[in-house]
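Note that one protein chain is taken out, while the other chains of the complex remain in position.
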Amino acid sequence: MSNKLIDIVNITKSYDENIVLDQLNLYIRENEFLTLLGPSGCGKTTLLRILGGFEAPDSGDIIFDGKNINSLPPNRRQLNTVFQKYALFSHMTIAENIAFGLKIKGKTKGYIQDKIRYALKLVNLDGFENRTPDSLSGGQQQRIAIARAIVNEPKVLLLDEPLGALDLKLRQDMQYELIRLKNELGITFLYVTHDQEEALTMSDTIVVMNQGYVQQVGTPEDIYNEPQNAFVADFIGDSNILSATMVEDKVVKMLGAVWECVDVGFGKNKPVDAVIRPEDIDLVKPKKGIIQGVVTHIIFKGVHYEMEVLANNYELLVHSTDMFPVGTEVGIKVDPFDIQIMQKPESEDEEAAGIEE
Amino acid sequence: MKSRKLLTGPYLFWAVSFIIIPLLMIVYYGLTDKEGNFTLQNLAQITTPENMKALGLALLLSFISTIICLVLAYPLAMILSEKNVNQSSFIVLIFILPMWMNSLLRTIAWQNLLEKNGIINSVLGFFHLPAQGLINTPYAIVLGMVYNFLPFMVLPIYNVLAKIDKDVIFAARDLGANNLQTFTRIILPLSVPGIISGITMVFVPSLTTFVISDLLGGSKILLIGNVIEQEFKQGSNWNTGSGLSLVLMIFIIVSMALIAKYDKDGEGTAF
Partner (left out) sequence: MIKSAAKRFYLILIFILLYAPIVTLIVLSFNSSKTRAKWGGFAGKWYITLFQNQEIMNALYTTLIIALVSALIATIIGTAAAIGVQAMKPKFRTLTLGITNIPMLNADIVTGISLMLLFIAFRFSLGFKTILLAHITFNIPYVILSVLPKLKQTNKNVYEAALDLGASPVYAFFKVVFPDIMPGVFSGFLLAFTMSLDDFVITHFTKGPGVDTLSTKIYSEVRKGIKPEMYALSTIMFLTVLVLLMLVNTAPDKTDVLSSGQIEIKKKHKLSRFIFRKVVPTAIVIVIVAGGFFYGSHNSAAGKSQVIVYNWGEYINPDILTKFEKETGIHVVYEEYETNEIMYPKIQSGAIAYDVVCPSDYMVQRMIENNLLAEIDFDKVPNIKYIDKPYMDQARQYDPENKYSVPYLFGTVGILYNKTMVDEPVDSWGILWDKKYKDSILMQDSVRDTFGVTLKYLGYSLNSTDLDELEEAKKLLIEQKPLVQAYVIDQVRDKMIGNEAALGVIYSGEALYTQLENPNLEYVIPKEGSNLWIDSWVIPKNAEHKENAEKFINFLCRPDIAKMNYDYTTYSIPNSEGRKLIEDKALRDNRITFPEPEDLKNCETFKFLGDENDALYNRLWREVKSR
């Protein structure tokens, strides 16, 4: 892939006693759509603000395009931010809002006019030049905020939960809009969200964060299919996380039975966590399953049925297109490739820090 | 819902009895002579040279005081809004606490500070600087106005500044504005409602004061407030006094209109 554009080296930031980012390392490549994903309070927004120049890190360096930009004020950084609550200038019209950065840079009137028209077209809001921000809906304001940022042709666009305040349908539309924009502009997007679906849909790379630590970096597929720890597994999508024992390579004991899997290198008779996605559990005739269980709940979800199955005192979450009424006895089978084995954290701190392989 | 509206009843009754009707009384007295006949004579009183002078001087001094208050208050409000100081403790310190020492007494204390042998001149003398003749001059009155009304300028400006979303300022910085540009293009325009309401809240009481000019001007300097006060309390000429008050109210109404125009949401109010 292309070069590193931003290198984040050993960044630490704390408020009072509270450590928000701890020795964080991360790099962002040119033209990448990178998403910082994590629950609120995980430090993702703080990291974004440090990149934007609104907060100074306690220690560590931000390298942008090979240069250290630690002490560069926000107005001299080649990145622009789309704020969570848009932060439009309420005393200016839409056109004035968009023109703000360009006027500061001393661009000509004609150039500015062209840019405004171009940007409004890009966000599908032609003709909104003379409206005021408070006459716009949330989604429209959001798009203006993006337009205002991109007319400055930044190398990186920082987006801080930009869709958080929108309703579901609008959010989905805007996701496609953002992907389209990114492709048209060909610049780097650094996106912050706590919505895993949003992250999976849009990103090239996802960085899962928790309590100031990076938990896992990878493509959406990696993150979803091979979570490296229980936190990631739990945070991304629905999953059954089960206490298990690695009997030997490729053999795991869980749910009171012995299963075949594909993971190796955990040692013999070691306690581990096993993750099975609900859609990966196959419900079959009782005899054909490795273990047996009883369906206790069932909900129709449109695409599939969501069921809870009680097996050997474990409640398993199962997604299936086949329907099994409550009380049905079923057999349970899992493909060895669909069992993901993870090391158990030994302390809470380690759990937060994630496991480095 | 209906019954909730009725709760306004007592207040509306009160407001009509003690706000509206009294103002109409001033209009009535202002437009009639002692026998109760209609006349514009009272309004015309404002054009006598003495009254014009008093009005002109009041306008000038209150204008200067307002400007000084604005210049002093804006940086103060900015510093405080940046500092994330606990708002209530600040308001208390600047605004509520001094009020528990009577404002007349505090103004009188300025006499002690400003007098020929007063404290300020003693300090100046200590540094071998020339003594200043401050007391009983227009400067002393301006000082008194600034002193008394400064909090009324600080509060509304502070309130709007504190309400500005920090992200809006960050956004301006992010889009390339330096500190000065951020101030002139974003912060200043956004604080206009506070400034307007601050200006009104300083200008109106300064324009109409008679106490400050009395206490710090040595009765040498007559402002329009003094003229009106004397018409009522000494001249017993209520008609002329009311007439002059009506003229004064024109300035007040202009101020109120300004507030209504620039501060539609009431965000610039001091309280």
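Order of writing sets the chain letters: A and B. Residues in each chain are counted from 1.
Please note the rule applied: a residue touches a chain if its C-beta (ideal position, glycine included) is under 8 Å from a C-beta of that chain, and two chains touch if they have at least 3 such contacts.
Nothing here was measured: the structure is a model prediction, and the numbers come from that model.
Colleague: May I ask which residue of B:Ala44, B:Leu60 or B:Ile119 touches the chain that does not appear here?
Modeller: B:Ile119
Colleague: Looking beyond the chains shown, say which of B:Leu40, B:Leu97 or B:Leu129 touches the absent one.
Modeller: Counting the whole complex, the residue in contact with the absent chain is B:Leu97.
Colleague: On subunit B, where is the contact patch with the chain that was removed from view?
Modeller: 1, 3-12, 14-15, 18-23, 25-26, 29, 49-51, 53-54, 57, 72, 75-76, 79, 84-86, 88-89, 92, 94, 96-113, 115-117, 119, 133, 135-136, 147, 150, 200-201, 204-205, 207-211, 214-215, 218-220, 222, 225, 227-229, 232-236, 238, 241-242, 245, 248-249, 252, 255-256, 259-260, 266, 269, 271
In this text, only the chains that are shown with their structure count from here on.
Colleague: Whole-Å distance, subunit A centre to subunit B centre, using C-alpha means?
Modeller: 54
Colleague: Quick one: in the complex, what on subunit B touches subunit A?
Modeller: Listed in rising order, the residues are 165, 167-168, 170-178, 181, 185-186, 189-190, 192.
Colleague: Residue numbers of subunit A touching subunit B in their complex, please.
Modeller: Touch residues, subunit A against subunit B: 49, 52-54, 73-77, 79-81, 83-85, 87-91, 100-101, 104-105, 148-149, 152.
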